[in-house]
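Can you read through this structure? Questions will come right after.
A protein chain is absent from this complex, but the other protein chains hold their places.
What follows is chain A.
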Amino acid sequence: MRLFSKNLVLLMALTLCILPQNDVAAFSEQQITRGAYGDDVIELQARLQYLGFYKSKIDGQFGYNTYWAVRNFQEKYGLPIDGVAGAKTKKALAGYSDYDEAWVKAQLKAGHQFTYFGGVPLEQQVKKNTASNNKQAKKDSGSSNQNGTKTQLPPKYSERDLQLIANAVYGESRGEPYEGQVAVAAVILNRLESPDFPNTISGIIFQPLAFTAVADGQIWLEPNQRAKEAVIDAMNGWDPSENALYYFNPKTATSKWIWSRPQIKQIGEHIFCS
């Protein structure tokens, strides 16, 4: 039995050596592991799913689900088990699997639910959005980039949080410098940590009288990429407001109370206070 296992590993290693070189070129030459994102990860997930190792959604994010799938693949094909998709792993994967890049990317871009298992006709693996929920799908994938890859956020935040805060940032401060936009996002996140405010992002943003953009409807404008980048930076810890809980525009503020708050700094048109 042991001899058989040894031979099997030897056979697999031999197979890896004779795999056609052009298949490796399908991937980029980059070594990727947890934290990576983008086209290479989409291909990695699709190929792993083709072979049945990856069962989660193909989303272009190298998280733990992808990591375990890579490890399982490496174990089965006699490769060093490290969860890293390096040259050898990519070469083996490209040799044993198939990847229809155009089809996968088209599904991601359209926001369809799909899988990419080998041996099953592709048309049976896609659940297309109907006309009525197409708009919703587009809205839900609002934080995706052009190829449909979602944004990678710290685990405590969701795509919905990103979308909501980006709407607030864009509605409140789209004419402000980038620093000012990050600061507005940071104020919302600081409120989440403070006992003086509701304990959800939506509760904070939609608290009556809290944000002008909610009152005048500008919160419903589609945020641009810059506003989203600002929120991502704030979610990753940047706080140009220096722990502020409030901000106001001195030219337009009507509340007398806001002037009584201890001020910290001014960025663009906004004064930030605690």
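Operating definition for what follows: contacts are C-beta pairs under 8 Å (C-beta built on N, C-alpha and C of every residue); 3 or more make two chains touch, one makes a residue touch a chain; residues count from 1.
What we mean here is this: contacts and distances are computed from a predicted model.
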* What is the protein name, per UniProt, of the chain that does not appear here: "Fe-S cluster assembly protein SufD", "ATP-binding cassette domain-containing protein", "Germination protein YpeB" or "Peptide ABC transporter permease"? -> "Germination protein YpeB"
* To do: Provide the residue numbers of chain A that touch the chain removed from this figure.
  => 29-38, 55-56, 61, 63-65, 68, 145, 149, 151-156, 177-179, 182, 195-198, 203, 207-210, 229, 232-233, 236-240, 242-243, 246, 254-258, 262-267, 273-274
